[in-house]
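Here is the structure we will look at, set down as structure tokens.
Note that one protein chain of the assembly has been removed; the remaining protein chains are unaltered in position.
Moving on to chain A:
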Amino acid sequence: MSDIALCRPTFRLNGEVRGLAVPAGRRLIDILRDDLGLMAAKKACGIGRCGACGVLVNDRAVNACLLMAWQLDGLEIVTPEGLDGLPEAAAIRRALIEENAFQCGYCAPGFTVALIGLLRRTPRVSEAEIRSALEGNLCRCTGYHSIIRGALAAANALESRRSGDKQ
């Protein structure tokens, strides 16, 4: 591999500054899973069609299989492992857990990232907005309704937490 020009992006990963020297075309999902041992984001299609590899980049859910090393410089990246640092994450995850939103769970981290991305931006959401925000995530087990129920419960939980904060 010595003939390959390396790319040296510096970015924040789960709150920590990281520097890498990797081939320019190496994908973020492979960097996370195979180089850094961060296994929560999954790879299930590799072409940006299933959302299992979802991570937050600058606060938006994106596919880690589409982002390559040459694009990472200066980004703020949060993987499912880093969601604990976000204030909304605990309530959203608890709602999904209590609804039994997932079955095999392989898509769950990606859905959770997408949902956290949505609810951080738009706390008060309709089912239609939830469906639109999750168009990029595939689940083969549930038929999606348990995920929608979990998402609505998560939104409600955030809402009541917020109104609780105000009082």
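Criterion: a residue touches a chain if its C-beta (ideal position, glycine included) is under 8 Å from a C-beta of that chain, and two chains touch if they have at least 3 such contacts; residues count from 1.
Basically, contacts and distances are computed from a predicted model.
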| item | value |
| --- | --- |
| Listed names "Aldehyde oxidase", "Sulfate transport system permease protein CysW", "Dihydroorotase" or "Aspartate carbamoyltransferase", matching UniProt entry of the absent chain | "Aldehyde oxidase" |
| Touch criterion as defined above, residue of A:Ala52, A:Ile77, A:Ala91 or A:Ala155 at the omitted chain | A:Ala52 |
| Touching residues on chain A - with respect to the absent chain | 1, 3-5, 7, 23-27, 30, 33-34, 37, 39-52, 54, 57, 60-63, 65-68, 70-71, 79-81, 93, 96-109, 112, 114, 131-149 |
